[in-house]
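One protein chain is absent from this view; the other protein chains keep their places.
Every chain is named by a letter (A and B) in the order it is written, and numbering of its residues begins at 1.
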Amino acid sequence: MGTGPVHEALSALELVDHHCHGVVTEDLDRTAFESLLTEGDVWPGSGISPFDSPVGIAVRRYCAPLLDLEPHAPADEYLARRAELGPDEVNRRFLAAAGTGVFCVDTGFAPHAITTPAELAGATGAIAHEVVRLETVAESVAARGVEPDGYADAFRAAALDAVRRPGVVGVKSVAAYRTGFDLDPARPSAAEVTRAARAWLARGGRLEDPVLTRELLWTAVDLGLPLQLHTGFGDNDIRLHRTDPALLTDWLHLTVGTIPVLLLHCWPYQRQAGYLAAVFERVYLDVGLTLHHVGPVRARAVLAEALEITPFRKLLYSSDAYGLAEFYGLGALAFRRGLGDLLQDRVDAGELGLPDALRLARWAGADNARRVYRLSDGH
Amino acid sequence: MGTGPVHEALSALELVDHHCHGVVTEDLDRTAFESLLTEGDVWPGSGISPFDSPVGIAVRRYCAPLLDLEPHAPADEYLARRAELGPDEVNRRFLAAAGTGVFCVDTGFAPHAITTPAELAGATGAIAHEVVRLETVAESVAARGVEPDGYADAFRAAALDAVRRPGVVGVKSVAAYRTGFDLDPARPSAAEVTRAARAWLARGGRLEDPVLTRELLWTAVDLGLPLQLHTGFGDNDIRLHRTDPALLTDWLHLTVGTIPVLLLHCWPYQRQAGYLAAVFERVYLDVGLTLHHVGPVRARAVLAEALEITPFRKLLYSSDAYGLAEFYGLGALAFRRGLGDLLQDRVDAGELGLPDALRLARWAGADNARRVYRLSDGH
Partner (left out) sequence: MGTGPVHEALSALELVDHHCHGVVTEDLDRTAFESLLTEGDVWPGSGISPFDSPVGIAVRRYCAPLLDLEPHAPADEYLARRAELGPDEVNRRFLAAAGTGVFCVDTGFAPHAITTPAELAGATGAIAHEVVRLETVAESVAARGVEPDGYADAFRAAALDAVRRPGVVGVKSVAAYRTGFDLDPARPSAAEVTRAARAWLARGGRLEDPVLTRELLWTAVDLGLPLQLHTGFGDNDIRLHRTDPALLTDWLHLTVGTIPVLLLHCWPYQRQAGYLAAVFERVYLDVGLTLHHVGPVRARAVLAEALEITPFRKLLYSSDAYGLAEFYGLGALAFRRGLGDLLQDRVDAGELGLPDALRLARWAGADNARRVYRLSDGH
């Protein structure tokens, strides 16, 4: 790992992780651990283990020492030691290593037994905020039962209730998973929404109707809070080419000047995201999720592309960690190291002044998120 | 900055800047300067300054010393010194630093008071040629008044008049901005053009009808001069995904063997542009605009991608500078340094012979443009 004043400053900086999830609180056997280690599934009998992938290599390299093992410890040894320590101790170690001062937690995705935001933050004396996943709100409204022509109002009311809860600082949409972004950007009419709601309520299942997705995005505009949008890389529910954030341009034009829009993950469209951040005042981006999946070495390369034209006020840090405590630590490490190497090398080459580099690091690691989410000092 | 014979050769080479605009001749206050520094807008009250972006860092690093300031001078100091020197002196210094022998100037975009091509070139004893922006010609025809069924002939006549003026070496289209490239590639029928012209002439405004854009591109073929096409990165008028030059493939097949087509900017589609340059005889590319926006460090990375498969006869230099004299200097610096580092490192590693490297540098910096535009010696 590189050294120098930028690295030192980033090491000392309490990060704001503006997008993450809860950590699993149960013991994890090998299958359960591997299924959380990958965006693919576990493929029994295939002979293909998620440990044999960049994220697996990164876990063995950087997480093993935090469990008192040698770097590159074999997977079996790693899992045995992890079981021996137990989830509370494992979670505490990795969360402490993350050095995160504030977590903004998406609470709308929880197929496992995971921490609440307060539990997540409490483990290390950090502060937790909540991000409301709007698809989850919509699906709760449908599950409770509603007439098609009352759906729009009921969803709006439920979303308002959700965001008025203490600690909520933003909303999130997984439209990328459900429909992709090649949508009609216009707000749908009430009649269109009713018609689409009728079909959905009859059919049941996840919200993945394009009209209702548009309604959801426009409701987010009305709510007035920062909107996080999953873009790019995810599991195989995604149609990757439909998650290119450039496809949002027409919608961004229609909603310009309303709410901050935070493009999450972005890979492999980090340059496209940077373009949007450069030309739309309220568009921001991170390369969370990607950072731990590609590992610290390539995190620098991905960050370098993400920063080619992005204004320095527009890059945020997130881990997008879910489930495994390792990802909070690894995401933070990959961010600190990738950005630190990139900036320090530019300082060393005379390309960038040190005060500028330190400011940029602080902005990306914490201050930009504080501005966007209007977090008060110490929050 | 690297050193070695390739760098020396590129430093000594008078560049042909095959695509640029005029430079502003007035004093620029902070807002005016910042608005020219970014492809986004200036966002008053946002706390987000274009100085806090890669291009702003590059200006402070590389342009400040040309104004007798230290590298990384603060923005306020930079602007104060710039005002003190006045636009004539500032422009002269940066244009001299560019070391450009020939400018091919797009004269069709001039929202500010800017230099004519002769004024631009005259400041440093360079030679100016003109590139006619066809959308501007079409909009002038519409503004003068024409019957819909006379539009096609009137546009063609006006375009012919425009390109017959002394010093005109090519034409340009901003179809990327207006419609994107996912167009029917076929030449539209006379009836289609008349119908589309009727609607446009009634509606007024910019030319952004797809049929009329196709007519414009086919008229360019008839004119027989090299055609510059904006592709990729630009301001927020762009739908980035619709500016991927690969979308032009069908049109390139229909027009193959007619005119040289020059793909401008290309980022983040520089690899796609390289593919087209590799498989179509008369397709060329540059990474202008990108070079100064990403700054010298990343210019090398972008050039490396642009050159992965591109034949060496196909890469040209442009600054795509508009407005700020800084961009002529910074574009030239980023090109010389990015290409110089890339080639010199390959020579040093034994990957490339020095004579080949020198030839490639000369071709990209000047000779390829001379060939495409049929510039005579010394022009």
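The rule is simple: contacts are C-beta pairs under 8 Å (C-beta built on N, C-alpha and C of every residue); 3 or more make two chains touch, one makes a residue touch a chain.
A quick note: this is a predicted structure, and the numbers were derived from the prediction, not measured.
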{"item": "Partners of the unshown chain among those that are drawn", "value": "A, B"}
{"item": "Hidden-chain contact residue, picked from the options A:F181, A:W251 or A:W267", "value": "A:W267"}
{"item": "Residue of B:R30, B:R198 or B:R371 in touch with the missing chain, whole complex considered", "value": "B:R371"}
{"item": "Chain not shown: contacting residue from B:A32, B:A118, B:A246 or B:I259", "value": "B:A246"}
{"item": "Chain B residues that touch the omitted chain in the full complex", "value": "244, 246-247, 249-250, 252-253, 271-272, 275-276, 278-281, 304, 307-314, 346, 349-353, 356, 360, 371"}
{"item": "For chain A, the residues touching the chain missing from this view", "value": "38-41, 43, 46-48, 50, 52-55, 57, 60-61, 71-72, 233, 235-236, 238-241, 267-268, 293-298, 301-302"}
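Criterion: only the chains that are shown with their structure count from here on.
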{"item": "Rotation, 0 to 180 degrees and nearest 5, that superposes chain A on copy chain B via CA atoms", "value": "120"}
{"item": "Where chain A and chain B are represented by their mean Cα positions, the distance between them in whole Å", "value": "37"}
